[in-house]
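Notes follow the structure.
Removed from the display is one protein chain of the complex; every other protein chain stays in position.
Let's look at chain A:
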Amino acid sequence: MKRFAVVLFVVLAVLLLSVVMAEAKYRIAFVPKLIGIPYFNAMEEGGKKAAQDLDVEFIYTGPVTADVAKQIEIIDNLITQGVDAIAVAPNDPAAITPVLKKAKEKGILVMTSDTDGAQDVRDLFVNQALQNEIGYTVMDELAKAMNYEGEFAIVSCGPTAWNLNIWIAYELERLAQYPKMKLVTIRYAEEDVQMAINVMLDLINAFPNLKGVIGQCSTSAPGVAEAIEQAGKSGQIVATGLSVPSMMAKYVKSGTVKSFVLWNPIDLGYLTVWAAKYLLDGNQFEDGKEYEVPGIETKPKYIAKDKMLVLGPPKVFDASNIDQYMFF
């Protein structure tokens, strides 16, 4: 009887302890712009992996379309649930501010990731890469592929897209280092593959000496590569740009694209959860310091004046590594 009491006591104690332990687990939520697209699925995967490694609970929830109102509603629900940290990739940087303020007032750690917003409210922005480094890397990759000489064009997407224009500005800044290269024109093809193909076919005719082209967004990069192949100019004109591996693989395999640029969204998801845990543990980031984060391939750096943690330099995809990243 006595032995039974001891066993019972131990069992109860273990149960109680495990409940307390479970309670102590941080609950970290990430709200993407929308769910169900490969890019954010990849971020989710990274977040899950981090949650496992760091023993926290990871909640991934978001709207099915890139809807501002739905996103706010979801964040509101997370506040009610009393999570410890909310990271969000806002659909509207300004509209998200009041609900994030509310979260902060409830003592929740508030972060943005992938896309910034609510700068005066959020505690941290997990940034995939610096704008200037993205521009520089794209220009460097183009220069390498063109053997540092010849005419090239840029096919961008929306002429008003702020991030694309900033990247182009940095590409042109970097161009000064390659005196034998000449930009002949910048064209815009909206977020539409067919329009990018049309524009590029016209450019091939207009500039017979064209040696290279930058497809500035995820639709124009495969579009210009497709046009080069349709015109039978593969080998004569090289394409690079910013896009996703699943769309570019075909052109990397055929050699029309030697390399292209993006970042690793899995690592971005991982870093988001890691950073939340780091801050919840009571740590502070130091300005200019590079952090050793086990589980990701880069060394993130903190920039205090923007309260921003940068994943690292942009990632270059080419024939040697593209097969590992085909899921986004």
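One rule holds in what follows: a contact is a pair of C-beta atoms (placed from the backbone, for glycine too) under 8 Å apart; a residue touches a chain by one contact, two chains touch by 3 or more; residues count from 1.
Criterion: contacts and distances are computed from a predicted model.
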item: Options "SusD family protein", "Autoinducer 2 import system permease protein LsrC", "Bifunctional protein PyrR" or "Carbamoyl phosphate synthase small chain": UniProt name of the undisplayed chain; value: "Autoinducer 2 import system permease protein LsrC"
item: Given A:L201, A:I214 or A:V257, the one touching the chain that is not displayed; value: A:L201
item: Option from A:G135, A:G150, A:P222 or A:P314 whose C-beta touches the chain left out; value: A:P222
item: Among A:E149, A:E190 or A:D318, residue touching the chain not depicted; value: A:E190
item: Per the touch definition above, residue among A:N163, A:Q230 or A:S254 touching the missing chain; value: A:Q230
item: Interface with the unshown chain - residue positions in chain A; value: 34, 36-38, 65, 159, 184-188, 190-194, 197-199, 201-206, 208, 219, 222-223, 226, 230-231, 246-247, 250
